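In this view, the complex is presented without one of its protein chains, the others remaining in place.
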Amino acid sequence: MSDLDTFRAETRAWLEANCPAEMRLPMEGEGDAVWGGRNPEFKSPQQKQWLDAMAARGWTVPDWPREYGGGGLSPEETKILRQEMARIGARSPLYSFGISMLGPALLKYGSEEQKLRFLPEIARGEIRWCQGYSEPGAGSDLASLQTKCEDKGDHWLVNGQKVWTSYADKADWIFCLVRTDPAAPKHKGISFLLFDMASPGVSTKPILLISGYSPFCETFFDDVKVPKDQIVGELNKGWDVAKYLLGHEREMISGMGLGGGGESLGAALKKRLADDPLLRAEVARFDVDALAFRAMSEKFIDELKAGQAHPAQPSMMKYAGTELNKARSELLMAAGGADALEWESERSKGGRTPREWLRTKANSIEGGTSEIQLGIIAKHILQLPGA
Amino acid sequence: MSDLDTFRAETRAWLEANCPAEMRLPMEGEGDAVWGGRNPEFKSPQQKQWLDAMAARGWTVPDWPREYGGGGLSPEETKILRQEMARIGARSPLYSFGISMLGPALLKYGSEEQKLRFLPEIARGEIRWCQGYSEPGAGSDLASLQTKCEDKGDHWLVNGQKVWTSYADKADWIFCLVRTDPAAPKHKGISFLLFDMASPGVSTKPILLISGYSPFCETFFDDVKVPKDQIVGELNKGWDVAKYLLGHEREMISGMGLGGGGESLGAALKKRLADDPLLRAEVARFDVDALAFRAMSEKFIDELKAGQAHPAQPSMMKYAGTELNKARSELLMAAGGADALEWESERSKGGRTPREWLRTKANSIEGGTSEIQLGIIAKHILQLPGA
Amino acid sequence: MPLYLTEDQAMLRDTARAFMAEEGAIAKQLRKYRDMNCKDGFGHALWKQFGEMGFTGILADEADGGLGLGHVEAGIVLEEVGRNLTPSPFLITAIAAVEALKGSALRERWLPGILAGETVAALAVDEGAKHRPEAIAMRADRQGNGFTLSGAKQFVVQGASADVIFVAAQADEGLTLFAVEKDAKGLDVEGVRLADASIGARMTFDGVAVDADAVVGEIGGGEAVLGRVLGAARAGAASEMVGVASGAMERTVEYLRDRKQFGRAIGEFQALQHRAAHLYSELEIARAAAIKAQQLLDEGSAKADAMVSVAKAKAGWTARLAVQEGVQMHGGIGMTDEHDIGLYMKRERVLDELFGDANYHADRLARLNGY
Partner (left out) sequence: MPLYLTEDQAMLRDTARAFMAEEGAIAKQLRKYRDMNCKDGFGHALWKQFGEMGFTGILADEADGGLGLGHVEAGIVLEEVGRNLTPSPFLITAIAAVEALKGSALRERWLPGILAGETVAALAVDEGAKHRPEAIAMRADRQGNGFTLSGAKQFVVQGASADVIFVAAQADEGLTLFAVEKDAKGLDVEGVRLADASIGARMTFDGVAVDADAVVGEIGGGEAVLGRVLGAARAGAASEMVGVASGAMERTVEYLRDRKQFGRAIGEFQALQHRAAHLYSELEIARAAAIKAQQLLDEGSAKADAMVSVAKAKAGWTARLAVQEGVQMHGGIGMTDEHDIGLYMKRERVLDELFGDANYHADRLARLNGY
């Protein structure tokens, strides 16, 4: 038996013993996700038990080094862990922007002190992070951000406003982009700053979305004092950190495009398609697109692991995956017909289908619009002039 | 009985008496069109008989004034004549760029001498005209044309090259755009010039197209001498004439988008669709688009007649109509399957379907590309900045 | 008849446009009734104003106190309704129900209230999640001089506020349309809020007894009546969708002119220009199709039926494109409830589904053409 076979057997046994039965059921919605933080919300004791068990082994972040709270697993072992979790339908023990976004940036750009300070509490789900990138005037043109960060000798002073901060009202800390040199060209005067959302001068206001949900906030900084050692990477070089993090986010989002396991949508909608030949045709075309994209996702991940992916390929994945996800939701609405128009009824689980449909419309906007991704492909892959 | 009713009755009687039976059969292809000219080709005596009969009444150009060889009919009478011709399936007696393009420009911009000299022979089909606009370096950017026209005192001297000159190898005269002031801004130094293709220094070379046909030529001007009185409109203001003529051409092309009478394509392809549900769905969508566009064509023509159409609306019609025409041909190819791939066989009438399919690809290029039309809509109708 | 508006029609358009932009505006109507969680989903005061303006009488004969106009005029008003997302019983009550009542003795009972903007009507056709009027299962069984109705309906727009419900059911003689009063015994109505904040209803008919008088048209002649009613309603919905698409596009084009990114208006970006121009083109075509369908309905042409399906399908696809492009081009702000563009997306979805979505009508056109 190879080492990896042994690892697989041990992992399987450990998961069988430690993953509570309830944590093997599919999530019913975003509400079932565990986000951790200073004041963590657990809907059941099993959620906490599962998080604690995984965190104790460093398996909330299996491939991070052990000294930063990770599991220290190799890529092959990490893959086996994921496969074994998928085998029993184990839920992710922790949802965290600290893990998916900040962590990789800290691992690459953080000082040793910063890594030791922040990463372990991220791994254990003790601090919930939010992201402060977008501003009202700076959407697709992210680098035109205006939030001011002044050097006051023994501290930074932050003033400004962010928007689209996911769950800012529930987050403990924020990682954000601030302008530390207003005189420099727009990409050159930006720094990547961390601070506590409990700092005086920080306030948040939820944004009501068309889906009726409010996962995002407007976040205001009014004379917020931030300790000097909380900039990641070099001063005025925050754009490098941001780009790295955005690339990572795109990879993550493009992975999400796999959604629903990539099985045939038509097979699931069979009954609704029997007397709707044009919808059936649309679904058949979608299934071709979706199954082809699943192959692409597999190929992309393989190439990524092998270091063979074009650096701009995540833009292609993000573009294609999110457009596909929107198309899928449109078809679910069409198949649902009048049933899928119900917005509040119990029958419709509070309008889950139409609200999720509206939610998907943000897929091609957040994390860089489809237009931005197409521009990146044109410039960096096709090398068209002036793109 | 109103005057118009009388006119209709008389017209109907005259057509019955004068339109030969053969001229009431559908044309089998472009080869059946009568183009006139110095050396006219008639495939049958009936073609000549029909042209002569119509020309004698000025009905090749029914709405032109009588003094220029026209029929002097009112718009209502012209419409009745067209309806009565359509009723018996009468072919157009004469195909002519002189009628469809040059004529309207001469009527608006020509001097009285020019009108009297050129229009009657156009009406009688005695001179066949071709159009010299595009140049190899000036496609969509028409105004960047370089063909040089120098004032040599008693004559103009023309040097340069045109491309996409339809039937230049069969034409007697050309109307073309030439640069008369190389120092002026590009739209300001252009003039609209007429000359005889038999002039020394004119040569043509047919362009073989992907369809295997050669309706266009490259046309070369090598020290061609042109009399001074053959500029239409003012010197260096040829761009106005060109724009007027292009608008006219677009209206004409958008009318062609009506093609096939706008009946259901699916009804015609019925048998081929029975076991091809996805093609059936595509055809059904096409039929919706095509029948809606037929309504649009009707509305556009009505608005045009009433002077209510937006000046840039022909761009919309040209764009939508030509894209639709291409889509129609794609569906005919799909329905035709392997039969429609045959390129030379007698069975396929020498590959008529695939050759016409390839021909349609030019629809969205000639007369201003789809991209040019969309830009015009964005600028002149939607008034988007910088368009 | 030319395919553009006559002088009278243009005047009606101007009147309707000014009225709807002022009185029917989103803030004043849609948001107000939505945010107060109104059980009707529209304002009765505005409906009364529709009556005062004469809009309610567009389709009704002059002899009955109406304006004796046609479907083209109804479409003119509906385009403005759509442009402002004005919630009102106009489409179902003043178009579908008035069409149903044409030539029926029942119009004495219902027409005056409709013309006054007081009565609200509903049309109960659908029984499943999708519009399938060719497969209506609800029973109408003979009992004495009348009938008892048994079955269920859904997606009955304004059904929860309706004074009279036009119900399609199968009698032994064939499909029959009945006018059922709201308080009929055995009728259970559940109001259901839809994505666009309008209220649909699910209805259960548990042996609801109706007189023979309640039959609209002939017993067993429901297919003809329903055909007329659906034709009017679908053509009307097409115009309303053209209005929705126009409103969405106008807001979007304005945003393209105003919003700056990378140092210039986003409307300067050619990719967005071309997409906006394509949308304009589609919208012009959809509008032409709707007017053409309405003209043919007004002429009583045999070609109207197919053209109505063309119009409903084309308007559906076009409005879908308009709201999708609208939300995408607005970016993040388009995802917020605060901005109106998302409301257009919700309304479009409901209107497309109503009386058959674009796929249904394209398929219907194919069947009408024998393929």
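Going by the order they are written in, the chains are A, B and C; count residues from 1 in each one.
Here is the rule we use: a residue touches a chain if its C-beta (ideal position, glycine included) is under 8 Å from a C-beta of that chain, and two chains touch if they have at least 3 such contacts.
All figures in this text were calculated on a predicted structure; none of them were measured in a lab.
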Visible chains in contact with the missing one: A, B, C
Residue among B:L235, B:L278 or B:L304 that touches the chain left out of view: B:L278
Touching the absent chain when the full complex is considered, from A:R91, A:R280, A:K326 or A:K361: A:R280
Positions on chain C contacted by the hidden chain, ascending: 269-271, 273-274
Chain A residues touching the omitted chain (full complex): 264, 266-267, 269-270, 273-274, 280-281, 283-285, 287-289, 291-293, 295-296, 298-300, 302-303, 305-306, 308, 313, 316, 319-320, 371, 373-375, 377-378, 381-387
Those residues of chain B which, in the complete complex, touch the missing chain: 134, 137, 139-141, 144, 163-164, 207-210, 212, 272, 275-279, 282, 333-334, 336-345, 351, 354, 358, 361-362, 364-366, 369-371, 374
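By our rule, only the chains that are shown with their structure count from here on.
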Reference chain A; chain at largest CA-centroid distance: B
Centrality ranking, top chain (CA atoms only): C
Centroid distance [mean C-alpha coordinates] between chain C and chain B, Å: 42
CA centroid of chain A to CA centroid of chain B, Å: 56
Between chain C and chain A, distance of the C-alpha-averaged centres to the nearest whole Å: 41
Contacts with 2+ other chains: residues of chain A: 277-278, 282
Of all residues in chain C, the ones touching two or more other chains: 272, 362-363
